[in-house]
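Missing here is one protein chain; the remaining ones are kept as they sit in the complex.
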Amino acid sequence: MTEFLQHLVNGLSVGTIYALVALGYTMVYGVLKLINFAHGDVYMVGAFAGYYLSELVGVRPPWADPPPGAGEVFVKATIVTMGAMIICGLLGYVIERFAYRPLRHRARLTALITAIGVSFLLEFGFQLSPLVHTPIEFPPGPSPRVFPALLERVGYEWAGVSLSNYDIIGLLVALGLMLGLQFIVYRTRFGTAMRAVSFDSEVAGLMGIPVNRIISWTFILGSALAAAAAVISAVSRPRIEPLFGLMAGLKAFVAAVLGGIGSVPGAMVGGLVLGLAEEYVAGYTDSSYRDAIAFTVLILVLLIRPAGLFGRFTVEKV
Amino acid sequence: MAPLRQLLRSFLPFLVGVPVLLSAQWAMEYSGSQAYTLLLVTVGVNVILAVSLNVVNGATGQFSLGHAGFMAVGAYTAAKITLGLAGFKLSFLPAAVSDQLFFALALAAAMAAAGLAGVLVGLPSLRLRGDYLAIVTLGFGEIIRSVIENMKSLGQATGLSGLPLRTNLVWVGVSALATVVMARRLSVSTQGRALFAIREDEVAAEAMGVDTTGYKVRAFVISAAYAGLGGALIAHAILLATPRMFTFVRSIEVVVMIVLGGLGSITGSVVSAVVLTLGLEALREFQAYRMVVYAALLIVLMLLRPQGIFGTHELWDLPFFKRRGARKDAGGAARAGGAP
Amino acid sequence: MSGPILEVRDLRVDYGGIKALRGISLEVPEGEVVALIGANGAGKTTTLRAISKMLRPVTGTIRFRGEDVTRLASHQLVARGMAHGPEGRGIFLNLTVSENLRLGAYLRRDLAGIQADAEKAYALFPILAERRSQVSGTLSGGEQQMLAVARALMSRPRLLLLDEPSLGLAPQVVERIFAVLRDVSATGVSLLLVEQNAHKALQLAHRGYVLETGQIVMTGTGRELLASPEVRKAYLGE
Amino acid sequence: MSIATLELEGVTVRFGGLKALLDFDLVMQPGELVGLIGPNGAGKTTAFNAITGVYQPTEGEVRVGGSRVNGRKPHQICARGVARTFQNIRLFRELSALDNVRIACHARAESGFFDALFLTGRHLREEARILSRAEEYLEVMGLGHRRDEVSRNLPYGEQRRLEIARALATGPKLLCLDEPAAGMNAAEKVELMELIRSVRDRFGIAILVIEHDMRLVMGVSERLLVLDHGCTIAAGTPAEVRRNPRVIEAYLGDAYLEEKQIAVPLPEGSP
Partner (left out) sequence: MRLVRAAVLTTLAIVAAACQKKSASDTILIGHVGSLTGAEASFGTSTENGIRLAVEEINARGGIKGKRVVVKTYDDQGKPEEAAVAATRLITQDKVTVLLGEVASSRSLAMAPIADANQVPQITPTSTNPRVTKDGDKTRPYVFRVCFIDPFQGTVMAKFARENLKLERVAILRDVGSDYSVGLADYFKKKFEELGGTIVNDQSFKGGDQDFKAQLTTIKGKKPELIYVPGYYTDVALVARQARELGIKVPLGGGDGWDSAKLYEIAQGALDGSFFSNHYTHENPDPLIQNFVKRYREKFGGTPDSMAALGYDAAQVAFAAMARATDLSGPAVRDAIATTRNFPGVGGTITIDSDHNAVKSAVVLGIEKNKARFIATVNP
């Protein structure tokens, strides 16, 4: 039983990260119907942005002497997180503006290829050995970097089940963001405009909706979310390297599809379900088939619900 | 007699192609310069992969991201067979001929096995569309790789090594030719048009009597079989089959090729497979900057020419060739015989 | 009478090498109804799309309420008082009826006014009131067309472009739509109407233009065109 | 009496709780021309979809040429001789007019993938046969000069005609036309009416047509069925139906009768 609960905690913890990345993914997908292949790499950039910002503001680890006070921790963590979100938001804007917008009216696979191009550019660009050395080393190069401890980890143990403040904060942030996004999408003027653009951007223009601006903001929002996810993830799993967004992006894509692409709660649930499925598979069956079984679960779910758990499967009107 | 002429016509591309390839191979060996052989093999294999993926992604309009999985099935099947038959020989034949016969058998088995995998992967395409299908095919590719990675008999992460060198320019050339001929003959046949119909409008295709489910699965099977062939060839060129060769990144590379060439264009796929492979090789001098340059080129090319190199057209549709050939369109039957 | 609310000069549009419009010039006088009629493929829809910037004309100037709007984007035109009910109705099928209506008033900030106009729209088409919180994908074709018209009015336009409001509708619904258009016109909104049902369109219109292969071949008052033997033969099927 | 081309018996189609079509009966004899009318959302297209296998009827039975086709897929029903056009044109947009029709000929093709890949004699004969048939249908529909044009570039009216040519190429015994005149002007509609009649006469097939244009549908049909909210509210000759008060109330509207009769006299041949 202890083990079962521990797996539950672990699964939720991993699923939270998937969900956080998937939220941004699903936003972008929802409005453009574009598999934003570069989303995982924006996530990676978010982690590095956080890393560099921590260096710049001089984040001191909890074991430093003297240890940083609560105020300092809060201020610096906020600067790092917000800064990473802003940097990624800008990156998202640039990517959308220059790589995707010119192809918006083309076949969707075309934009997919530029997305792959952007993804490669970020990955391999970040893998180059540092060209700039002061004040920061950039690009970071291929070997992993250690993300600073913005916040001290506090472990809790209850009946042999251990969890930490990282897990709790992650889950709360993810839930908060999900509710916030849901509110934005369904309760605000911007959200209505987003959904309109998503359905038919041409007609949305006829309603007076500035389509380009809405799409740009959606990208900015989605990319900023990726950065938030990256910082939260990197604090608890402090190894970051230029390719670590690849798998995260893929898993987020899976989670978003599982939940039903374009659906905000779907992304959340998809992420958690994927995290839990992987966890229990790895924990109770053969861990060497972890990824294989995660994909099997996905395939089975999609065969039963072809538009994902929360997606509306629209029978094409004939 | 008619049957003979029929047969001749059916194999015409090969009757022309095989002697050319044989002499190329002979020239390579004779000049002692093996320098480009492996590069040409990779080019050829990429042509096979791109043209075969185009059958599913271009002609049928199903978005498959699992080509590497089929390659893996083909590569491992063929590798198992050649390794298993390593000690055997058909005594009445010279050793080399016997080896090549066994290799032909291995290639056929690779195609069959990959084709079977294609059935499996094709089935979800009956219910899923677009990105949902893409993620599922990608998932299948990863599952195949994951299973291989865990099978002791398949060498786990190390894979199968010590394969005999069997792939040569003739095999690769003939296979690439066969893939192109397949794609071309399909595209001018009623079966191929049924695939196009599925791409254009599935509901209408079904209503016009096209068994869309059956044809989608068949497209997957054909495409997978040729991917398996490509996998088997590359394995017997570098004498190795490891899971590392068949990651989803490999599938994505092939998708890039066909989109860059112009989705649905056979010659586009060929040209872009050749250009991309050679281009990446040429960029090798740039070391770590190579992939950055490649990525940047990819973006720029797509922005400059979003429809791909050829769009949906073929080389022979271009005005230049049109003027020359002044092809009389005597209908699909005659066309099918003519090209490539 | 003041100058025309919309003035189009020498509008040309190419679709990948095919000349869809070969120099269209037309005017919509303030407060009037203008109908564009013509065979399929003559360029009627293209004309509307070019005016509201759903596509970019090759040449030509468009003046709206005296201002040159040739370079503006769709949403900027809406801000200046133009509304376009596009071909195929353009309903956001994923949104509810009331959300669709509110989107029509996207640029307006007067919440009370928007609410009042929405109620007016519901009064105009009571069936929409019944379905206000339904996702509009569940509406029938007729209801969607009503919604399209109602939505276009939500921005309080000075000029309304409408593309085939009667397409695919039952006779009764067609009557209803045209009755509403007549009322709308009576409130001083100018209308530029594309309609296959030339008979009904010309009955409503003050003025009509006949398009053929991307050019205007005939113009006159609605009555004149209805009486013209060429129009009767070519478009009224007599 | 010969076997009916199409029989629907008590066909009901439900989507969740929504009854799109209720207890629908229809018998069509060979060569009959029947019109199906009713307000938007009344279930006309649903009836088409139930006939052609796009939707499975929740209840009731559909028989084509005497044999039950419930549970069959659209392409199988097509092979039994039911072809259709679509309300919003669904051509294979990027393909030529000829290819559009050739695809429809595929339904009757006997060669397979193997034949295509190895250019067997059977394949070559098949291709030649398909080509000549396809060209014939294009000619019949007056599209011979458009054979190599990409169908998306055809003018609207020709696209409608191409859809009919394509449907005919499947070799149907029953042709279902879903609002063939939508978006046409009055003159084009008159032409279309002629065309529908001539197709029926030339190929001797039954035609079921959904149409809102009263002039067209009443002019061309021998029999009319009126649907409202999924239920059949009237059936009979056009003249009977037009005077039916329920039809006027639900569908035609009062204005219709007066106005249409003043403005546009009905064409000859209609009652």
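For clarity, chains are labelled A, B, C and D in written order, and residue numbers in each chain start from 1.
Note that a contact is a pair of C-beta atoms (placed from the backbone, for glycine too) under 8 Å apart; a residue touches a chain by one contact, two chains touch by 3 or more.
Only a predicted model underlies this, so the values are computations on that prediction, with no experimental measurement involved.
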item: Interface partners of the hidden chain - shown chains only, full complex considered; value: A, B
item: Identified contact with the non-displayed chain, of B:Gln6, B:Ser98, B:Gln156 or B:Thr312; value: B:Gln156
item: Chain A residues that touch the omitted chain in the full complex; value: 2-3, 6-7, 10-11, 13-14, 17, 124, 127, 129, 141-144, 146, 149, 153, 155, 157, 160, 162, 164, 233, 237-239, 241-244, 247-248, 278-284, 286-288, 290-291
item: Chain B residues that touch the omitted chain in the full complex; value: 33-35, 37-39, 42, 149-150, 156-159, 161-162, 165, 234, 237-240, 242-245, 271, 275, 278-279, 281-285, 287-288, 290-291, 301, 304-305, 309-310, 318, 320
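Please note the rule applied: only the chains that are shown with their structure count from here on.
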item: Chain located farthest away, centre of chain A as origin (C-alpha); value: D
item: Rounded Å distance between chain A and chain C, as computed from the means of their C-alpha atoms; value: 43
item: Residues of chain C touching at least two other chains; value: none
item: Residues of chain B touching at least two other chains; value: 203
item: Touching residues (chain side chain B, partner chain A) in the complex; value: 57, 63, 124, 127-129, 131-132, 134-136, 138-140, 142-143, 146-147, 149-150, 203, 248, 252, 255-256, 259-260, 263, 288-289, 291-292, 294-296, 298-299, 302-303, 306-308
item: Residues of chain C touching chain D in the complex; value: 18, 37-41, 139-143, 164, 167-173, 175, 196-199, 233-238
item: Chain B contact footprint on chain D (complex, rising order); value: 52, 54, 73-75, 78-79, 83-84, 86, 90-95, 99, 102-109, 111-113, 116-121, 123-124, 126-128, 130-131, 148, 166-167, 169-170
